[in-house]
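Missing here is one protein chain; the remaining ones are kept as they sit in the complex.
All chains are identified by letter, namely A, B, C, D and E, in their written order; residue positions are counted from 1 within each chain.
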Amino acid sequence: MRLLLINPNTSPGVTETVARAARAVLPGGVEVVPVTGRFGARYIASRAAAAIAGHAALDALATHVDDCDAVLLACFGDPGLLALKELSPVPVVGMAEASCHLACTIGQRFAIVTGGERWPAMLEEFVAAHGLGSRLAGIRALAPTGDVLTRDLEAGIAQLAAACRLAVEQDGADVVILGGAALAGLADRVGEAARVPVLCSLATGIQMTLAAARLQPRKAVAGSLARPPSIESVGLSEALGARLR
Amino acid sequence: MRLLLINPNTSPGVTETVARAARAVLPGGVEVVPVTGRFGARYIASRAAAAIAGHAALDALATHVDDCDAVLLACFGDPGLLALKELSPVPVVGMAEASCHLACTIGQRFAIVTGGERWPAMLEEFVAAHGLGSRLAGIRALAPTGDVLTRDLEAGIAQLAAACRLAVEQDGADVVILGGAALAGLADRVGEAARVPVLCSLATGIQMTLAAARLQPRKAVAGSLARPPSIESVGLSEALGARLR
Amino acid sequence: MRLLLINPNTSPGVTETVARAARAVLPGGVEVVPVTGRFGARYIASRAAAAIAGHAALDALATHVDDCDAVLLACFGDPGLLALKELSPVPVVGMAEASCHLACTIGQRFAIVTGGERWPAMLEEFVAAHGLGSRLAGIRALAPTGDVLTRDLEAGIAQLAAACRLAVEQDGADVVILGGAALAGLADRVGEAARVPVLCSLATGIQMTLAAARLQPRKAVAGSLARPPSIESVGLSEALGARLR
Amino acid sequence: MRLLLINPNTSPGVTETVARAARAVLPGGVEVVPVTGRFGARYIASRAAAAIAGHAALDALATHVDDCDAVLLACFGDPGLLALKELSPVPVVGMAEASCHLACTIGQRFAIVTGGERWPAMLEEFVAAHGLGSRLAGIRALAPTGDVLTRDLEAGIAQLAAACRLAVEQDGADVVILGGAALAGLADRVGEAARVPVLCSLATGIQMTLAAARLQPRKAVAGSLARPPSIESVGLSEALGARLR
Amino acid sequence: MRLLLINPNTSPGVTETVARAARAVLPGGVEVVPVTGRFGARYIASRAAAAIAGHAALDALATHVDDCDAVLLACFGDPGLLALKELSPVPVVGMAEASCHLACTIGQRFAIVTGGERWPAMLEEFVAAHGLGSRLAGIRALAPTGDVLTRDLEAGIAQLAAACRLAVEQDGADVVILGGAALAGLADRVGEAARVPVLCSLATGIQMTLAAARLQPRKAVAGSLARPPSIESVGLSEALGARLR
Partner (left out) sequence: MRLLLINPNTSPGVTETVARAARAVLPGGVEVVPVTGRFGARYIASRAAAAIAGHAALDALATHVDDCDAVLLACFGDPGLLALKELSPVPVVGMAEASCHLACTIGQRFAIVTGGERWPAMLEEFVAAHGLGSRLAGIRALAPTGDVLTRDLEAGIAQLAAACRLAVEQDGADVVILGGAALAGLADRVGEAARVPVLCSLATGIQMTLAAARLQPRKAVAGSLARPPSIESVGLSEALGARLR
């Protein structure tokens, strides 16, 4: 099985972090195909950067999906998720979507801990749009974005762990999602003090993508995620233009 | 890995169907431990039968969980689910819960097709209680319960397939869950005509249970699913009484 | 009129408290038939104990309902409520259900004050499942369960009164429900300081059960609370098995 | 006990119908004080008529509440309900409010059957505003208003019965409310064919008002239904002006 | 264009404030027709006063709408709004309704700052009834009502500005509505410190009323806001009685 791993940030270093963490949890026989966004913000931490990343993720999918069996959109916030599901011939799972749904099987109310002060509003809207608002205990975001938090790893882990504790004690979370591509692999270290399970959004995303892929769902030819009618376009990459046609 | 498969119906034949279907999709190295409810209705198709089954499922968990790594509650409707999660030292996933959450990653709106005329009201309440009401396209239940539907297999499949088509065409489903332990393994045959993915609730339950188990979430010691304070009891099986104490 | 009073706890002492408090508010001509659960936890304060109690309450109803005109399920949290309504030939009202609905006619937003640290999550889910989430101001539970709180009555009352005041001042409640069988009869003493009405969950349950009984609603033969199709069972009490058949 | 029965319609004939039906179900020792609105539409079947009736109901309460122990607002739709609760020293219950809440203890989903083509939108908003939208199966209104329906009683009953049947078969109601002051007393005759319980909104209103009154809730001095700060007014009846002051 | 400005308070001084503020923002060619309620509380700050004001606003509309092209209901809380829309031949917009909807185009979550301790509960219900509950960040009301706040203007502005800041910092508002007829014209002075846009409810109401009027929507002859069937009435002003007939 080949798993396309789309990092719609334009920082190859984040892609490497994600790919390394993915390989650490993937079972034998699953190959990862990591791809970095061709254009857009270096790190996605605003509505504008996320809107651009939706296009960049589509562009990456169009270019690389053909030999793959499933796709993980590896930016917590899942820019362009439904557009990717619509165009893709194979299952596409978003890291945030996967984490929120799987967390609901672990606890009654989940919290999200992440980095970047603009994310809470965006993620609250994301959770509500996915119909999971009643399961959300709260979102706690540190001011520095995920990539910055990992520069001084010990300090970052201490800050994240403190946020997890508050999510349990003050927000009433039964389970915490440590959200963010740049934070992949840190859940174990952060979770020790939390007293409830702490999920790594990347590991959770990978497990959910494998679960979906193994069910081998047919590509819909009806409904709102079927391939859309052919349309001409201008100014897009050749691969994306071809996939819209 | 050992996977405890609890069938809270008291029909060993259904347990065998479920175990066989489970073994067909489980990867190497995962052993299934199938258990049948000790008391209750032969088939669960009413609120009363489901209430009793919640106790029977707890009883089965208390007796058999100790050597297992995860638990799948294999009755679509998940009787006693939160009580099992509370008492269990390892992850517990319900077949309906798993199907609904995974379906949300495959389509925007899911439908449920099952057997038993009392199930739609109960399942609509189940979906709402899990916070997924906005993702539900509809529930279509044939009058015969699942075990009856499979007695004349070809006729049953034709009826289920027709219901799936209506779920897509009239209810606007992007994905359909074929719900019910007794219907395990039929999704492929039912799904051909549906034009959207059709998920087998047992196969989906297994994939989600494996996904949760592989994340190895700690048992919560805080929150609403932590082990509850010790309490004395009367009239219960020794195993269940011991686990409450 | 004969009113079946089901205490699904297995503590006869709580049943006596409830029966005494019930007789204090019942009008002439109404006889109370108090019953204690045959099996389960001594006191219900967890999801597991509540799941077992649903079965125990059904068992009690099956055994004792035949000469009665209405049923009050006298455990705040109403374990097995819908199953009882389904099987019972006469109206069944839950103490929590009754309190929440009647409270809505007294104030715009109600709060619940009770004992037992596991109850807030369970009751929040209960209120939401009954469709009353938008009317809930908050739930405040003292750590000791209701039966423990009454061992030192004056101290217990002081703690409960303080919680009522916070429910009004911080949560914005217009009315407070003092929830719990073991707290029956204490609302007046607790309520003096609250500045809004404080309802005794048992007294409210009784008034609502009488209201429902006096309307003499027909037993439904359609819809989701009609008597379900006959089903064989194993391992149940003779009375319950007979009622399922 | 004295029960103030406010008919905010300005048709004394409807008041007489309501009073007669009330006396038929009231227990001994409860006296009814029927009052007709002083101004407004002859029959309330529009938003404008209902808005005026809110003022008329307040005016009636201000004039007549002083010797009474509880108030039933006997127009299905409950014009001015919260304003009455705010001003009144004793419990006030609305006929629609009472019916909806009590119906929730009889069935999982209730329907409303009434007369007057403008009522469905108004009642749907009423039910939603009371937080019970998820419990509503549907609203079916015949074109003639309630007072017109009773002019040819047998024909009216046949039409209402047919609407009740549709509410069960097509909308999935577990219980039906026959709503409207002018339809008081007809539930039994209408309900025979419905296969689920049919509640008379007046009888239900009376039982709920008695239930609330017997709990003798204190008048709130905090929260959103406490008596408001004194305010001068112009152009009102002496009694209402005095009560605002 | 003639714009009917209904102040359902019975204080002509507030009407003058509102009219002056309206003229300051109206474009050339739009004439304002200010009207004061004929009866009711001097200032609306309770449920009872608002219920009476619904009638008074209808009365004013019936008397004065005939030469006007649109109506602004200039009391934040919009008493009688839907009844006015039903009866009026021209568009009617409420000041609170307009502010909430326009605020949603300026920010994701809006807060309301106003005067009068009874308003928060009433406005929270108003926002929910208009379907905008998920967009509401919070409501902060100073204890003095709007007319009292403006008696010591500098102190009032300081208090309002502090409330706006808290709405942003603690409630997470992206935009704040300064609600209340008596506070018309103060948004600019209050808003300097808020760090997000602060909307004057009167200016916003006027812009929305102009927007609606310029679209020249037909009067509905179907649906829930069409003119209702003719009905006789008693005790109303000649103009209102005629409009109901």
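Side notes on the structure shown:
Just so we're on the same page, contacts are C-beta pairs under 8 Å (C-beta built on N, C-alpha and C of every residue); 3 or more make two chains touch, one makes a residue touch a chain.
Everything numeric here is computed off the predicted structure, so don't read it as measured data.
Within the full complex, the chain left out of the display contacts the shown chains A, B, D, E. Of E:R2, E:R23, E:R38 or E:H101, it is E:H101 that touches the chain left out of the display. In the complete complex, the hidden chain is touched by one of E:L160, E:V175 or E:I231, namely E:V175. Only one residue from E:I6, E:A21 or E:L82 touches the chain missing from this view: E:L82. The set of chain D residues touching the chain not shown comprises 121, 125, 128. On the side of chain A, the interface with the absent chain consists of residues 10, 38-43, 45-52, 54-55, 58, 80, 82-83, 85-87, 118, 121-122, 125, 128-129, 223-225, 228-229, 231-236, 240, 243-244, using the contact rule stated above. Contact residues of chain B toward the unshown chain are 108-109, 134, 172.
Everything that follows uses one rule, which is that only the chains that are shown with their structure count from here on.
Following the contact convention of this document, B, C, E is the list of chains adjacent to both chain A and chain D.
Between the Cα centres of chain A and chain E there is a gap of 44 Å. Distance between chain centres (mean CA atoms), chain D to chain E: 29 Å. Shown for chain D are the residues in touch with two or more other chains, namely 82, 108-109, 134, 172, 223-225.
Viewed as a network of touching protein chains, the structure does not reduce to a path, ring, star or complete graph. Across the whole structure, chains are in contact as follows: A-B, A-C, A-E, B-C, B-D, C-D, C-E, D-E.
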